[in-house]
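Removed: one protein chain of the complex. Kept in place: all other protein chains.
Here is chain A:
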Amino acid sequence: MGLRSTRIRGPLAGLVAALVLGGTGLATGCGPRADRITDVGATGGTRVEGGTATMALPPAATPNWIFPIGAPGYLATYNSSIQSLLYLPLYQPEQKGDELSLDSPRNLAEQPRYSDGNKTVTVTLKQGYRWSDGKPVTTRDVEFWFDLIKHNKAEWGGYSPKLLPDNVKRFQTLDDRTFRLRLDRAYNPAWFTANQLLYFTPLPRHAWNPDDEDPKKVFARLTQHAKKLSAFATDPLWKTVNGPWKIRQWATSGQVALEPNTRYSGPDRPHLDRVVFKPFTTADSEFNVLRSGGVDYGYIPPSVMAQSKKFQEMGYRVDPWEGWAITYLVLNFNHPTAGPLLRQTYLRQALQLLIDQRAISKVIWHGSADPTRGPVPASLLAKDPYPYDPAAAKRLLAAHGWKARDGGTLRCVRPGTGGDACGKGIEEGQPLKLSLLSQSGSTESSNQMQEIKSSYDKAGITLDVRQQPLNTVLGTTVPCERTEPLCKAWQLGFFGTAGSWYFPPDPSGEQLFATGAPSNMGNWSDPRTDELIKDTEYSGDPAAMRRYGEYVARKVPVLWTPNPAYQVSVIRNDLRGVDQNPTLSLAPQDWYFVKKGAGRK
C-alpha cells in the first residue's frame, strides 16, 4: 500500500484492463462484437455464463511475482491484484458509498473481535473454505503465513518497523478455525483491522511445507520457486489455491491467463471461462488496440476524455477509476534557504490559496481528477479549507511583510518573528523564490505545473519548474537532514501523475505525516499532528480520523493538488459487473457478459 505501490505503479502511468470476450467454447478467444450492445451500464442485462475476457496491463508492466509474500521490488499493484485472486486474504476492502468497508461477503474470516482493552484480537475463519486439492483452510495456514513473515521480515517488502509482525507478541491457535493475536499495546480496532489484518493471507501449509521445515528454510525455498517466472503455470507448488481463480498461462512476456478454480467454495464463483491479463509496451500501443476493438476493458489518456462520446458510439463506457489516494507537492522543510520560508504556516496557506484545483481538475485533467482537500481522501473531509483565492493569498503575504518592487518578485521588507513579520529565518530583502522538481512524461502534470507557476507569478512568487524522469524525482525527494548535501537538491517535489499516495483502507497518517515517518519526504514535524495520528492508530475514538484530517488540512504540510484518477477506463458495454475498487484490487469473478442485443437502445 501507500507510496511504495504508488511508486512502482507511477511510471507505468495507469493500469489497463482489457477483456477479450469469447463465446463459450470459442477456440479463437474472440468475443461478441463490441458494437452489439450500446446501452451504458456497469450492471444489469441478461447474464451469459462463460466467455473469455482479456484485461490489458499497465504499459511496460509484467506480472512477475506469484508468491503472496511480496519481496522488495516485486510489490507492484498488478502482482498483488493477481495474487489475491489465487490466494484469498482474510479481509478485502469494499467500497460502500464514500467509504471503504472491510465487512465484505468475500472475506475469508468473520469480523474480528477485540478484547482486553483492544490488546487482543480474535479471528474466526468462515466455514467451508477449501484448497483446490480439497483440504480445508485452517488457522494453521494463517499461522504458516505469520511465521514466514515473522522470521523473514527483512525479505518481506511490506515490512515497516513497529508494525506487523513486530506489534504481535503472540499468535495463538485456538482451534482449526479460530486464532488469537496478543498485541504489544492497545490499538484502534478500525485501524488494526484495516491496515494490519488486511495483510493476513492463509497459505497452503500442507502443500508448501509438508515436512514442517524451519520458516527461514521454507521461505528461501518458496522464494526460489517464485523467481522462476517461466514455471509459474507448471510448478505444482502454485497449483494449490483457495481463490476463485487458478493459473492457466503465465508467459514470460507478461501475459497471464486465469481460469475458474472449480473447487472454489466462496460466494463469488466466476462467470467467465477465462480472464487474460495482457501486457502492452506503451500506452499508445494499448490505445491503438483499444480503438481497433481488440480490448474490452482498456484505458485512454485523460486528454481523450472529450471523445468519450465516440467510444460510447463504439459500444464502450468511459469510467475514470478513482483511487483511495491523495496528491500533493512535497515541501522540503529542511532545505537551507527554502526551509525557513516553507516553515511559515501563513506562507504555505498563501501558496495553497493560489492553486486553482477546480479549474486544473476540469481543464487540465479533463474532469478525470478531483481536488485534494487534506491528508485523507477528499470524500472524508467536509470542505476544502483553502479554496482558490488569489486576492486572499496576496493579502496574507502583504500582511506578513512581503512587497514587490517594480512588479517583480516579492521580497521580505519586515523581517522578524512578530505577527506582521516575514518569520523566523527570513532575511530582509530575501526574494520569495522557490524551485519545484516535477516528474516528466505527462502532459497533464506538466500543464498543471505551468498553471501553478503562472498563478504564483501573478502573485509575485517565482517558481522555477524543473522536470526529470520519475525515478530521478523519487530518488531526490527523500527525507533528509539539513546538513546533508541531498537536502539542498530540492525544495518542492511532485511525483503524483498517478496519485502521490495510495492509502490502505484506513487512511491514517503514521507513514506519511508523523515525525520521522518513512514516507514523510518533506520532514514535516509537528507535535499536534503526531498526537492526532497516534489517536487514529491507538484510540478507539471514531472522531479521531476527522480531527486529524481537518487539522492537517489546515496546517498544509504539503500543497494539495488535484488527485487524478488511477486510469480513465474504457469498458465494453456488454461486459458487466466491473467494480473499480479504489484500493485497485480486482474481482473478475464478478464480471459477466450480457446476452447479445440485450439492452440495445
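Keep in mind that, in the parts below, a contact is a pair of C-beta atoms (placed from the backbone, for glycine too) under 8 Å apart; a residue touches a chain by one contact, two chains touch by 3 or more; residues count from 1.
Throughout what follows, contacts and distances are computed from a predicted model.
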- Match the chain absent from this complex view to the correct UniProt protein name in "Cytochrome bo(3) ubiquinol oxidase subunit 3", "Acyl dehydratase", "Phenylalanine--tRNA ligase alpha subunit" or "Peptide ABC transporter permease". "Peptide ABC transporter permease"
- In the complete assembly, which of A:441, A:518 or A:540 touches the absent chain? A:441
- Decide which residue listed in A:307, A:417 or A:515 touches the omitted chain of the complex. A:307
- Contact residue for the chain not shown (choose from A:47, A:466 or A:482): A:466
- Write the list of chain A residues that the hidden chain touches. 287, 301, 303-304, 306-307, 356, 359-360, 362-364, 440-441, 443, 446-447, 449-451, 453-455, 457-458, 464-467, 469
